[in-house]
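Scroll down for the structure; my scribbles are underneath it.
Complex shown without one protein chain; remaining protein chains in place.
And now, chain A:
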């Protein structure tokens, strides 16, 4: 405790050496006395609450010791209550969605995020779109750049909301309700798209390993394109907006078609049940292409009002 004080005192001018030396004696007294009392009070009262040895520790610490048993009891009760509440919340949430599966989607690192963003904006040079497995479980996004994650969509969604607020503020049309409205509109569109995809996958009995979270992730990747489009629209005006819209639409369409083709359409290596009906692969192709075509429409729908 003494060393930092000495260091500070040396940098001060010499004229003030004497009073600071005098103050330091006072500071040292109280600072060295009080924490010692406090720490002793806490430690001993933690072990034996209200024992007779506590009273002999010193008269100055009586306030600490009186408050301590009650505070300790309250703290322990509160922490046990919090633990119970946490367990109950965990149990309820794990009935609806498995938290482990959710943790898989958030296991990302910087390298993955950068590569994925680059693939989203420029997917034409990416060669290998196959999702790698490791003994029947898909690899985490940290190890496989083709795996879908939920970190990028969540961050992109929040950034899009903030950017929408900023764009509306630039046009002097901002108010807090508009921000909430924009957020809920975008969220509703994501929910609608995920539900339509789930419905179409169920109706056509497409046996994929696309879970609901995967579909949410693929729906959320369009927000990266939206952010890029809105930024270009703000910086470069209406022409920049349409150029960026075209660019991010094509990139997103390519990305979605290549990614979903691996998962929905039957690949040559899987055991397809003979070439049953010709309608199946076509319908699956329709689903993939339709969901890809939906992206630029929704990008335009959700961003055109931000850029006039």
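In the analysis below, contacts are C-beta pairs under 8 Å (C-beta built on N, C-alpha and C of every residue); 3 or more make two chains touch, one makes a residue touch a chain; residues count from 1.
What we mean here is this: contacts and distances are computed from a predicted model.
One subunit of the complex is not drawn; among "Translation initiation factor eIF2B subunit alpha", "Proteasome subunit beta", "Immediate early response 3-interacting protein 1" or "KCNKH protein", its UniProt record names it "Immediate early response 3-interacting protein 1".
The chain omitted from view is touched by exactly one of A:129, A:174 or A:189, namely A:189.
Touching the missing chain, out of A:155, A:204 or A:257, is residue A:204. Contact between chain A and the unshown chain involves residues 177-178, 181, 184-185, 187-189, 191-192, 202-205, 273, 276, 280, 301-302, 304-305.
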